[in-house]
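Presented below is the structure to which this report refers.
Right, chain A next:
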Amino acid sequence: MNGIPISHILFLSTALFFIGTYGMFTRRNLITMLMAIELILNSVNINFIVFNKYLWPGKLDGVFFTIFIITIAAAEAAVAIAIIINLYRSHRSIDVEDATELKW
Partner candidate 1 sequence: MTASQIIFYLIAAFILGCGILSMTTRKIFRSAIWLLFSLIGVSALYFWLQVEFIAAVQIVVYVGGIVVLIIFSVFLTQQSGTEMPKAPRKRMIASILAVLFGFAFTFSLIYKNNFKAGDGKFDSDISRIGDQMLSTGEQGFALPFEAVSILLLAAMIGCIVIAMKAPTHQQAASQAEPKENEGNISAKPNAQ
Partner candidate 2 sequence: MSFIKNYLNDVWGAVKSLATGMKLTSQYAIHHKKEKITQLYPDNRDTLLLPERFRGEVVLIHDENNEHACTGCTACEIACPNGSIKIITKFDITPEGKKKKALDTFVYHLDMCTMCNLCIEACPTDAIKMDQTFEHSVTDRNDLIKILNKPGSRIRDGVE
Partner candidate 3 sequence: MTRDELKIKISELLPSAVFEEGGEWLNVQIDPAVWLPFAEQLRSSPDLSFDYLFCVTGVDWKTHLSMVYHLSSTNYRHTLVVKAKLDLNQPEIESVSHIWRTAEFNEREAYEMFGIKFLHHPDLRLLILPEGWEGKNPMRKDFEDPVNMIKL
Partner candidate 4 sequence: MEVKPGQPHTDPFPGTVHQTPGGGILLGKMDQVINWARSNSLWPLVFGTSCCAIEMMSAASAKYDWSRFGFEVARATPRQADVIIIAGTITNKMAPVLKRLYDQMADPKYVVAMGACATSGGPFFYNTYSVVKGADHVIPVDVYIAGCPPRPEALIHSLITLQEKIKSGMTREQIRMAKPENPMEKIKSGK
């Protein structure tokens, strides 16, 4: 499609995935970790769309999966942030190190 082989796009999504993973590894702040997760989810989304478009162009399943992933990502982000803020309120910190026992 458009002269770009599918592997190039997959390269992009893989790279994005691992950037996210890198963030997950190095960051210790819950919010930044959430950001890393968003990046990872995005790389997955790209894959879904690309596979849908290149490999099964007649269907729309990839598109739907993307929509649902985005939905779930939103719900997850909302709940996660609610939790983070609550955690902050009780622990005064949102560092994962400080939040080893997740009970409040």
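Just so it is clear, a contact is a pair of C-beta atoms (placed from the backbone, for glycine too) under 8 Å apart; a residue touches a chain by one contact, two chains touch by 3 or more; residues count from 1.
Criterion applied: all candidates are chains of the complex that A comes from, given by their letters.
Since this is a predicted model, take the numbers as computed values, not measurements.
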item	value
Complex member touching chain A, one of 1, 2, 3 or 4	1
Candidate 1 contact footprint on chain A (complex, rising order)	1-4, 6-12, 14-23, 25-29, 31-32, 34-36, 38-39, 42, 45-46, 49-50, 52-60, 63-64, 66-68, 70-79, 81-86, 88-90, 92, 94
